[in-house]
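Notes for the one structure printed next.
Missing here is one protein chain; the remaining ones are kept as they sit in the complex.
What follows is chain A.
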């Protein structure tokens, strides 16, 4: 579980995060949503320890990040997996080498053990015949799967995803969303996804934190989001006519 208390982050005079407090539970797909410029990416980078913040605490299963030494922070980061928006695969390595990389760095496995583990996670993300392709030869969907495989290969406790289905077609996006949710449950990880894809939010958002101008405006689940009266989130989520109709139908159905 990740616990955030009163988080403040500024860049110069610009106050980006204004006292955010929330918890992200393990075994659940937690989502951070909000408009562009609302502070989602800054929040995620604070959670990852890539940004230092002025005030507040972030604790990972009771370990307060700010109180750790640099080496302890690096050890904690070794328990984190991250799927970047652009996948961030290493250009100089092929797909299987990318997946084996965390194992090479943090385990004492033999080469054949690492290959077995890499093959296992690549099969888990349904990538079977692309092991020796370079990242530039893989499609966007394949790259995302490889990024997920690399993120989970070392059995992380925390999985972070920044816009995991941006740039993907709707069908592949759903496959990626479902894959993340299945893996989260299977490995009992604390998963935090940064997204503004409403399909993802409705599909897998078991806990949703909505940010507006650096403030936590609302939190709840994908079920609560249909019923909420909070104008900020309804304006954001139901900005398209399609979603407005879906909400109306849902409310009529439950009434």
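As a convention for this text, contacts are C-beta pairs under 8 Å (C-beta built on N, C-alpha and C of every residue); 3 or more make two chains touch, one makes a residue touch a chain; residues count from 1.
Convention: contacts and distances are computed from a predicted model.
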*Look at the options "ABC transporter permease", "Dihydroorotase", "Cytochrome b/b6 domain-containing protein" or "Monovalent cation/H(+) antiporter subunit G" and return the one that UniProt uses as the protein name of the missing chain.*
"ABC transporter permease"
*Per the definition of touch given earlier, which of A:76, A:174, A:215 or A:246 contacts the omitted chain?*
A:76
*For chain A, which residues lie in contact with the unshown chain of the complex?*
48-50, 70-71, 73-78, 80, 82, 84-86, 88-92, 101-102, 104-106, 160
